Structure formats: C-alpha cells, structure tokens
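With one protein chain held back, the other chains of the complex are shown just where they sit.
Let's turn to subunit A:
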Amino acid sequence: MSLQQDPKISQGTVLILLIGKFKGKRVVFLKKLSSGLLLVTGPYNVNGVPLTRIKRKYVIATKTKVDLGELVVPEEINDKFFTPQKPINNWEKTEEKFFTKKQDLKKVGLNETQTKLQNQIDKPIYEAIKKVQYLKEYLTARFKLQKGQLPHKMKF
C-alpha cells in the first residue's frame, strides 16, 4: 500500500463523506492508517460521527481546516481497533444463531476503552473548533446537492 502524501488532505482537514451511514457529514481528518484508510472523527459530540475509517475515494477534501496544532493520535487507534471482536464460542455455527432473525440480533455497543479514546481525541478537536466562528455549525450541517448545483462546477 503506498503511503504517499496527499497534498489536499492533512491533519485537521474537513472531509465530506460520500458513502455509508454518515454520508453527507462533514468530518475532521486525523491520520492515514497503515492499511491506507483514512481515520476521521466527527467529533462525536458535534455531528454524531465516531472514530471511523474510510477510503480516500469515498471522500471529498475541502479547503476548510481545523487548526489542531501537533495533535498526536494514540497508537492504540489503528486498524486492529476497528476489527470486530470475535465471539468466544463459535456462535455463528450454533442452533441459536440459525433461529435468530436478522432484526433481533443484538448490537454490540462500544466498550469502555473505545468511549474513553473517543472522548480523549474529541476534546482538543472540539476546543479548536469553538475558536473559529461558524465552524461548529458548518460541521453539524450535512452536505447535499441542491437544485441547480452541479459538482463539476463547484469548488470544495
């Protein structure tokens, strides 16, 4: 995987997500992971986007940048952090799983370490966002194409 520097994306750049549950949301870029995916956060208390990773091709980089200074992202937040935890007893092949409907499957919530890291990262970012006028409102608002707007004529 090439880890070439993208001239448009650097720490603090505001990105627009184009795909997934959070499509249209404007998020803050943190770092590029070793797998090549981009690590981003809402921050969570601003627009509800937690620490997530996305591919570069599903993102629009904007000129807007949050001044994060020299923010160091903890080493614990890497690709392993995002891989789902495997069930202890091979639940996938049990009878119980066979009879459980897709809708009834329990969703595994975030554990303590994940929420702790989320808050740890979000705090300095939120402080930096508050300093700039309208930046919080900008990150809260979702991007969408309105009537008459053509992306090939827009400047991001």
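Please note the rule applied: a contact is a pair of C-beta atoms (placed from the backbone, for glycine too) under 8 Å apart; a residue touches a chain by one contact, two chains touch by 3 or more; residues count from 1.
Definition applied: contacts and distances are computed from a predicted model.
The chain that is not shown carries the UniProt protein name "60S ribosomal protein L35A", picked from "60S ribosomal protein L35A", "Dynactin subunit 6", "Trifunctional enzyme subunit alpha, mitochondrial" or "Fetal beta-globin".
Across the interface with the omitted chain, subunit A contributes residues 8, 18-19, 23-24, 57-61, 142-146, 150-153, 156.
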